[in-house]
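Here the complex is missing one protein chain, while the rest keep their positions.
Each chain carries a letter (A, B and C) given by its place in the written order, and its residues are counted from 1.
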Amino acid sequence: MQEAMKARAKELLADGSVNRVAGWKIGEFSYDITPAIFETAEEIDRDFVYDDFCGANLSKYLISQSRKEGKILVFLKPCDSYSFAQLLKEHRIIRENVYIIGIECYGKADINKIREKGIDGVLGIKESGSSFVIDSIYGEATVPKMDVYAERCLVCKSKKHAVYDELIGEEGDVVPSSRFDKVAELEAMTPDERFEFWRGELSRCIRCNACRNVCPACSCENCVFDNPNSGIANKAAADSFEENMFHIIRAFHVAGRCTDCGECSRVCPQNIPLHLLNRKFIKDINEFYGEYQAGENPDEKAPLTNFTFDDCEPSIVYKRGGNQ
Amino acid sequence: MQVNDNKDFQPTIVAFCCNWCSYAGADLSGTNRLQYPANVKIIRIPCSCRLNPIFILRAFQRGADGVILCGCHPGDCHYTTGNYYARRRMSLLFSMLDYLGIEKERTRVEWVSAAEGAKFAATMNEFVDAVTKLGRNHRLEDLRCKKQ
Amino acid sequence: MKKMQAANLNDFFRAAAAAETVYLPVDSADGARFMKYEDGVTLSMACNTTRSAKDFFFPQVENLVDFKVDGKKIEVIDGREEVEDFVIFGVRACDLASFEILDRVYLNTPPVDSYYKNRREHGTVITLACGRPQETCFCKVFGIDAADPAGDVTCWMLGDDIYFRANTEKGEKLIAACGSLLTDVDEAPVENAKTAIRAMVDKLPIKDLKLDKISERHLLENFNSSVWKDLYESCIGCGTCTFVCPTCQCFDVREFKTNEGVKRFRCWDSCMYSDFTKMAAGNNRLSQLERFRQRFMHKLVYFPANNDGVYSCVGCGRCLKSCPISMNIVKVAKALGGEANE
Partner (left out) sequence: MQRIGVFVCWCGSNIAATVDVNAVTETLAKEPGVVYATNYQYMCSESGQNLIKDAIRDQKLTGVVICSCSPRMHEATFRKAAASAGLNPYLVEIANIREQCSWIHKNKEEATEKAIILGRTAIAKVQLNAPLIAGESPVVKRALVIGGGIAGIQTALDIAEAGFEVDIVEKKPTVGGKMTQIDKTFPTLDCSACILTPKMVEVAQNDNIKIYSYSEVEAVKGFVGNFTVSIRKKARYVKEDICTGCGLCTEKCPQKNVPNEFNLGLDTRRAIYIPFAQAVPKVATIDPNYCTKLNTGKCGVCEKICTAGAIDYTQKDEIVEQQYGAIVVATGYNPIKLDNFEEYAYSQSPDVVTSLEFERLMNAAGPTGGVLLRPSDKTHPHTIVFVQCVGSRDVSGCGKPYCSKICCMYTAKHAMLCREKYPDTEVYVFYIDVRTPGKNFDEFYRRAVEEYNVHYIKGMVGKVAPSGGKLKVQASDLLNNEQLHIDADMVVLAAAIEPDKSARPLATMLTASMDTNDFFTEAHPKLRPVESPTAGIYLSGCCQGPKDIPETVSQASACAAKVIGLLAKDKLTCNPCVAHSDELMCNGCSSCANVCPYGAITYVEKEFRQPDRTMLVRRVASVNPAVCQGCGACTVACPSGAMDLFGFSNKQIMAEVDAICK
């Protein structure tokens, strides 16, 4: 896979179809892979990597990259392609300046899950069939891949690309996903339990803005939380209210636009399951207004800029059971 | 659910009313001398679709115990479609607040036409009662805004 | 040197907590973090906490002053929190070194930051020698000895025993207060342990990070290097690295309108943010490239240039672990040092 990608990238660079390649660059320890822009075949030969740790979604980089001179090649995993398509729908990416190669993906590993298994001091990770062989300061360990795949991959919603110019590997299908199970579990709790759960999670927030800055839906030129004129700008959550405020409003602003790529939770240094907020909105939208997948259909109106005459009333919230 | 046992508790209620129907409905309930508690303070907005969720959170932050949005009945919006958007936004927002464990009875949407002065007063009476029972808003408060 | 059975650790905490609040690393959903000691709270065995220990002296948000407005009258009230004595247990060598760096900024050079000073004076630091360094650790690069940190008290955990060494008067007092739990012992086991830890540190992959091409002497060369352009592009401009960093010391002063007036507070800021040090005339660093460069130039060039060659990095490795796109000071230093990533 990786070799096919490298070869194709070099080919497209060589024939002048593109002048840059957005991909992933090898790191220090085989898990710390950095998104990067490659300009030469040498760079690609030396640094380009595609493996089970290339979780980073490259689509957001295209907002600025597609405005630069020349055409850029980008490799998009199925879930990344939804983000890309959504950005396209919002006119944030100049499509003509991007060449998309869709790549297959069967899940990406989460280094935190490896560490949670007590495997620390990780120096290198090698693939061996359906397992990872991990070399660490404290010895070698083998773990089944499935055990350390990221949560978002275990509940993958689609192996099919929303948009691409060509494919490397096989195109999959939209797959059934159990991604709303945890949301449903929370919904079934009492309000007090839910409050405790979310207070525990959100109180850890350090307002580093990693979730926001990595989020392909949070593509604002200037976020309301950074804009002193918005009246709600803040740099730190000085009070528990501000933790709630930031995350509620952020989730609301991406509601109907969030493709559930899961980057927010991946990057959170405090391990806050932020995707559960976005998924709640997605679940509600599906239940209230019919199934909707952001990024899937370029012509479909987003749920929050749409309505029907017989939409449910807000009082539906009082009627829903399982939480008294 | 916690139930308030402080009998003297006076909730602060912010009511956002659209200019064309509900604000007029509120005026009508005044014209007809229909009483509702003084806890309710009305903010006039052009349309229910002008209500940004941020305003609701802001109200709770500043010490509101309940926030209610009143707009034209669906189909009667002065701007033809505003309340349909408001309806979706509020359904999702309220559901999210509930999901975070914030008492859902603190937020409400009611459609009140310019002719429904009685409904306006009745709605406010009910809402104030419901919020009074819940007691002071602790889950979405900002301690810096509370009176010491 | 004193010794205590590890099994009695709880009693030790309880004894210390009787006099003042004790904080210790505890396992939680976000990895280890400092929490207040209460019955049932147990010490984390993690290499280090996810967030650094700087919060104790330089919290993310600190109230400075309140302006109470009543009609047309304004009253100014010192909004500073009264800090009581507290103990932090389990500070690692790198984090302890970070306190020294913060001291250079807030204590040792005028004007003295009275808020910081207040907290620093009330805190007693019990350090803990490292037992299980990680691949991301590179404190040795900065001359930090993970095996023998200072602090008011130093601890070593060796199997079933914990060894204590008081280094300061404050430390002596604390040890004395818990005297009944401790017995006097000889230093030999600790010396052996230190040797073992140092051997372990010597096996770490980035212990040999070269910084000799990054210095005041190479300032212009470093500043104008082409590597910044290659590296910054992946940076998403969040503040994760700054906020988990034990040495990042920048803050912003903000105001919050309360119902009764205005609260002025300071909070951490990040040089990665586009509005960092924004003034009436605009920003002084206009692009993410400049901001990205600033952070690393500050840590590796400007700070040492003004502080007797002390780098503003302690090699704790937190940014390596938490950067959303795995760009970090090690990758930058390697790129600047001409050493390609293997």
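What we mean here is this: a contact is a pair of C-beta atoms (placed from the backbone, for glycine too) under 8 Å apart; a residue touches a chain by one contact, two chains touch by 3 or more.
In this text, all values refer to a predicted model and were calculated from it rather than measured experimentally.
Every shown chain touched by the omitted chain in the complete complex is listed here: A, B, C. Checked against the full complex, the candidates A:Asp51, A:Glu90 or A:Asp165 give a single residue touching the omitted chain, namely A:Glu90. In the full complex, subunit B contacts the hidden chain through residues 12, 14, 19, 23-24, 26-31, 33-36, 38, 41-47, 49-55, 58-59, 62-64, 75, 78-82, 85, 89, 121, 145.
Touch with the hidden chain on the side of subunit A covers residues 67, 90-92, 219-224, 227, 229-231, 253-254, 257, 301-302, 304-306, 309. Remark: the residues of subunit C touching the chain excluded from display are 69, 71-72, 257, 259, 274, 282-283, 286-287, 290.
To be clear about the criterion, only the chains that are shown with their structure count from here on.
Taken as a contact graph, the chains are fully connected, with every chain touching every other chain. If you compare B-C with A-C, the chain pair joined by more contacting C-beta pairs is A-C. Legend note: the chain whose CA centroid lies nearest the centroid of all displayed protein CA atoms is A. Centroids of subunit A and subunit B (each the mean of its C-alpha atoms) stand 36 Å apart. Subunit B and subunit C have Cα centroids lying 46 Å from one another. For this pair, subunit A with subunit C, the centres built from the Cα atoms lie 30 Å apart.
Contacts with at least two other chains are made by residues 238 of subunit A. In subunit C, the residues touching two or more other chains are 256.
Here subunit A touches subunit B in the complex through residues 183, 186-187, 191-199, 224, 231-232, 238-242, 244-245, 248-249, 251-252, 255, 277, 280-281, 284-285, 288-289, 303-309, 311-318, 320, 323-324, going by the rule given at the top.
Partner subunit C is touched in their complex by these residues of subunit A: 25-29, 32-37, 46-47, 56, 60-61, 120-123, 136-138, 200-201, 204, 206-210, 212-214, 226, 234-238, 263, 266-267, 269-272. Across the interface of their complex, subunit A is touched by residues 28-31, 33, 47, 50-51, 60-61, 132-135, 200, 203-206, 230, 233-234, 236-240, 242-244, 252, 254, 256, 265, 267-270, 273-275, 320-322, 324-328, 330-331, 340-341 of subunit C.
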